[in-house]
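Heads up, one of the protein chains got dropped from this complex, but the rest are sitting where they should.
A, B and C are the chain letters, set down in written order, and residue numbers restart from 1 in every chain.
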Amino acid sequence: MPHPPFHKVLVANRGEIAVRVIRACHELGVRTVAVFSEADREALHVRSAGEAVCIGPAPSSESYLCGEVIIAAALRTGAQAIHPGYGFLSENAAFAQSVIDAGLVWIGPPPSAIESMGSKTGARQRMIAAGVPVVPGTSHAIATAEEALVLAVEFGFPVMIKAAAGGGGKGMRRVDHPDDFASAWRSAQSEARKSFKDDAVYLEKFVDDPKHIEIQVLADAHGHTVHLFERDCSVQRRNQKVVEETPCAVLPNDTRLAMAAVAVQAAEAVGYVGAGTIEFLYSQASGEFYFLEMNTRLQVEHPITEMVTGIDLARAQLRIAAGEPLWFAQKDIVQRGHAIECRVYAEDPSQQFAPAPGRISGLREPGGPWVRVDSGVYAGYEVPIHYDPMIAKLVCWGSDREEAISRTIRALREYRVRGIRTSIPFFAALLRDPDFADGRYSTGFLSPERLTRLTDASRNDEIATIAAALAQFERDTRPSRPESATPRESAWKRSGRPGGA
Amino acid sequence: MPHPPFHKVLVANRGEIAVRVIRACHELGVRTVAVFSEADREALHVRSAGEAVCIGPAPSSESYLCGEVIIAAALRTGAQAIHPGYGFLSENAAFAQSVIDAGLVWIGPPPSAIESMGSKTGARQRMIAAGVPVVPGTSHAIATAEEALVLAVEFGFPVMIKAAAGGGGKGMRRVDHPDDFASAWRSAQSEARKSFKDDAVYLEKFVDDPKHIEIQVLADAHGHTVHLFERDCSVQRRNQKVVEETPCAVLPNDTRLAMAAVAVQAAEAVGYVGAGTIEFLYSQASGEFYFLEMNTRLQVEHPITEMVTGIDLARAQLRIAAGEPLWFAQKDIVQRGHAIECRVYAEDPSQQFAPAPGRISGLREPGGPWVRVDSGVYAGYEVPIHYDPMIAKLVCWGSDREEAISRTIRALREYRVRGIRTSIPFFAALLRDPDFADGRYSTGFLSPERLTRLTDASRNDEIATIAAALAQFERDTRPSRPESATPRESAWKRSGRPGGA
Amino acid sequence: MKYEVTIEGTLRHVTVERRRDGAYRVVVDDVEHIVDLSRPTPDAFQMLIDNASWEAGAVFTPAGWLVDVMGLTTEVEVVDPRRKPIQLSAGTSGGTLSTQMPGRVVRVLVAAGDPVTKGQPLLVIEAMKMENEMKAPIAGTVADIFVAEGQTVESGAKLVRIE
Partner (left out) sequence: MKYEVTIEGTLRHVTVERRRDGAYRVVVDDVEHIVDLSRPTPDAFQMLIDNASWEAGAVFTPAGWLVDVMGLTTEVEVVDPRRKPIQLSAGTSGGTLSTQMPGRVVRVLVAAGDPVTKGQPLLVIEAMKMENEMKAPIAGTVADIFVAEGQTVESGAKLVRIE
């Protein structure tokens, strides 16, 4: 066994990602400390870790976001390093700096790199300076419609007018033709003023029907940066990724390599160290791609890259943070086969994906060949209302895309979660959708109509009818037996072979 | 989706292998029929299959070994083919022929190939004819000690004298030197006579401290045979494999390739079609290897080959049986990384591995990166007394052997089976054994002393003491609460952060 | 036993009989099935329906059975016609809005006495970092508000009654 990179690591997160990091630590011979809120005493990451420390009440703001308390816990338990997972404090440069200032190792990029990529406009300017393609547009407000129109013609229509202070689609207008520009400009300004008390608007080229493609990078502290190819994360609902796959089914290989080269360039431009992801918009129509943002941490969807490259990204983070130079070169990284991830949410697909926390009364996760479940729950666990609804990730590998899809469908069919509702039934219909099968789907794939159609496609009313009638019959005819009793005898035992029935 | 190889397949087996084959079928779009004994109505393979048919009472001889009943079930349900799994009827040439005679497809090698490899002496003679190295010896009894001594000198000492009618070590003598030959001959004969009423004995070269290495082959019906490299299955207890790995840690590459070539030669010599395994004894001292036998079916340990080659052997069996030519060539088959399998038995390591059937009250199988569990059980399942005690297989992959070992240990640490005793705790100690770590272990590795030492190494008496005292305290202080109630409140909730406690 | 089973707005007539051999005969709108039922775990109904293997979860609630098949949960109302009057007297929720999801009330948008239209948002409940508007099931006047801002509510809790 090689020397562990650390003696002990504190994992400043919860749920499946905390369990993921704890697993990587244990495999490397590193001891672990979990932190938990009062609502999480029974959480799986507490059960999985070597030690566990309570850091405060249920709300994240009073526990998982309390950097000082977490650093104190690390110092008290003798941890040498802190791994932030994703979300919570993972992209908080000030927290990263505090960890370092406390004499601990931060398992993530340098705070300066987090900072550089943290501001969207700052990152955009830095990327332009580094020669990385960004969506053509103005990073700041434009004074007049006339001035803006000149730029719009330069970018090429369609263009988007966006509120500088904006978000949530307010003060946003798509313009397809120069003739419509002036009126769209006025109405965008007016809506921006009403929504944000600020009528500043700016311009961006509209990327029609784009794919969301991202490149995984790994960089060590000795100046080596490599990429681990792409992930296609275009299946999104409410701007949240739902299904990811690698490789992208339709990306031309020269574009793939060009994006990867740009991603390495972007990471090097900010002195990146560790695991990171460069997100791009990719236009299938034009074949062009544009830098969107960089995630300076491990991604939710990192497992699909692991499955096709054979490289354990969480372990790599630990070894890099301990100062180890990369132990492989770019040419050693080869994509083999195809991998798909489905994010399992505690949400009810039949109720517009409303959150569905509650107790998991029964759980059987799928298994067998090339099926990986990164789970944050167990049978009997109560999914709390306080945190993100993602309870697990199903990751399947296949020697090709068809094999990966059919294996994922098989695994979804095995997956049993009782007691709460989840997005599981929805995925099997999604993976069978012909528009998913041909791989050309864009970020607009999951329209409300498609969501409804896919959910309806997973119904089995005939079977549900028979089950409900039998359940009622058992209830009516055996009133004295408590609900939880298990009748163990089967008709077969009494009747013998069915051939004779 | 490509065309499924069959419309519907009947799986003539139970337990994890039935589930394994059902998974492969479902992934290929093939419908499935499970068969089950009256004791298996609630078995996982019945829950997993598309249809299920009861074929008789609990004893295998009245259910899983009843070929006629199984064929009738296939015909009645409209199955096109029968997959036998391993064990039961899988190497029964007469059954294979009956399946074919009934107009069904047999998912396995031709009955003639099963027949050829079924008799040990017949297979040996056929392999000698095909130029395959076998353990030097005489396949039949020798009349006199003098005659035998001449042969012994020719084979080279040490040699084994074995009872022709024998088994179980009776009538067996190891002879290291010509001077001891005559007396050993007499006592072997005498013991053979007493044990088997037959004093015929024969001679075999003794392979000192051998490894059990086997080569996986795949052959289609169009004359193409490939190998998928080796498995080291030397960790055995009572001649039963316990832990397998691939690649073998110490096999020189030229020997690996020579064995693989011989395996292909052996398969071709009997007109083999489908998935098969050629078992060899390999002497680390001399570097020589000898054909032992061929298993004309899928092996229990097939998953480790799948993990390093990326080739799904069960799917391959189905496609080959449907007449498809192999869709890859020998050069496309590459070993990547390292894989280890632990066979989880319902046996109590602290009681000399006595069988431990019973109800699994709680189950949490390990997950996360590169951990595969091929399970035949679920939480709440009653492991029956009637069948093999293997309840699941844990298979872990790593980019190298160290990673595979450390991942397996991590997964074992997560594995929770409550209600019955299993061999799980024993494996973690085994994988940490320095003699396992250096990879030079032979089939004699699991001596009784080592078994005891490894089992003792997995004790945690301090923790067990605290747990038992707390359990007793809870029982003593809350007599009114039923045993199954769950106190959900934690001390943290009441006390706040532990720093303040 | 004869039942009226309503699922997704469709009414089906179902007859269930237990046969001597222990299997069930289930007739759904004139289509007959022979079902062997087993309960490998208390929450699982493992059915061999004419040999086809299916599994469902079924949980009894006052509103009916919550049945999940292949992961999708559906509310199924099963009524014994002979007991129908009793069943009906239990009443439906009418103008009372309840929550099917536990969470925290972050905003109450109406006050007692307010007139509301059907579908108008009445309050907002937050769960798992998402805000969800709870809408009026019928038009009318707000009669009672059972919860306050900041309060945590369990699944099934009554929120607002409309007259």
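Just so we're on the same page, a residue touches a chain if its C-beta (ideal position, glycine included) is under 8 Å from a C-beta of that chain, and two chains touch if they have at least 3 such contacts.
Source: prediction; values computed, not measured.
Contacts of the undisplayed chain with visible chains (whole complex): A, B.
Contact with the chain that does not appear here is found for just one residue of B:174, B:222 or B:475, B:475.
Checked against the full complex, the one of B:279, B:388 or B:403 touching the unshown chain is B:388. Hidden from this view is one chain, which touches subunit A at 33-34, 41-42, 46-53, 77, 378-381. Remark: the residues of subunit B touching the chain excluded from display are 346, 348-351, 354-358, 361-362, 385-389, 412-413, 415-419, 421-422, 424-425, 428, 455, 458-477, 483-495, 498, 501.
Simple rule for what comes next: only the chains that are shown with their structure count from here on.
Centre-to-centre separation between subunit A and subunit C, using Cα means, comes to 32 Å. Contact with two or more other chains is made by residues 36, 38, 41-42, 51, 55 of subunit C. Annotation for subunit B: residues touching 2 or more other chains are 41-42, 48, 53, 378-380.
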